[in-house]
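The complex appears here without one of its protein chains, the remainder shown in place.
Up next, chain A:
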């Protein structure tokens, strides 16, 4: 366990951790868990934007959020709401970054997102959401509520740390992706920035993947797959050799990741279809209610 870790590497989830999660042991259906994790990741991303955080910090928060739920000893949706874990992940990650945010800011932002029913699929884009007009009264947090939520934030922060054994470090593929593009001499191409944008978009998409790509694959492979796919989409020709091997990714892994990245879109559409007009349950109570609803409709 104590081999010197590469600064490029992330700790990865074990097969056992991926096979069975704490929520599943507590009889949460797998599809519901996937939906909640997906919504939680989107919520984290939205909160990060509202908090004016660089995408690197947001990405770290999403990965910490995802790490929390995996494995039989991970967090369970019966005990923790996704919104609460998302908030604490953001708080924790920003604290270690160069952009610390106060508990007050975190509580306010999550109250605001809750007031606009995020994450729902009614609003189409995050930009829409941010530009919407709102009545301040909808998301005002009273002093008493703030104190309660702050304590909850601290408590959840501590639980996350213990559940993930303080593994808060996250290596990210973004900078690698740019370096790889430079190594491939892409930037001499007139549409290079289009390619770079697509690749970055795929890396952001991968954060939301129900296959937990950041928990199962190392940053060099993620960056390589994002570039491969982006080059196909923008029809920019990359060297006619197995260049991915230069970036330590073999063809099997590349293929797997490309398919996984492409599948997120369908997954998201399906989520939209299933949850249209309803809210994904982001609290313990909402999960309970959803389970009850499912049981009732089965009867």
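Quick notes on this structure:
The definition used in the following text is that a contact is a pair of C-beta atoms (placed from the backbone, for glycine too) under 8 Å apart; a residue touches a chain by one contact, two chains touch by 3 or more; residues count from 1.
Definition applied: contacts and distances are computed from a predicted model.
Protein name for the hidden chain, per its UniProt entry and selected from "cyclin-dependent kinase", "ABC transporter domain-containing protein", "DNA topoisomerase (ATP-hydrolyzing)" or "Protein ABCI7, chloroplastic": "cyclin-dependent kinase". From the options A:117, A:145 or A:167, the residue with contact to the unseen chain in the full assembly is A:167. Checked against the hidden chain, the listed residues A:95, A:191, A:278 or A:294 yield one contact partner: A:95.
Considering the whole complex, the residue from A:34, A:73, A:114 or A:233 that touches the absent chain is A:73. Of the candidate positions A:242, A:265 or A:288, contact with the hidden chain is made by A:242.
The set of chain A residues touching the chain not shown comprises 1-18, 67, 71, 73, 91-92, 95-96, 98-100, 103, 151, 153-154, 157-158, 161-169, 171, 216, 218, 220, 240, 242, 245, 248-253, 255-256, 258-259.
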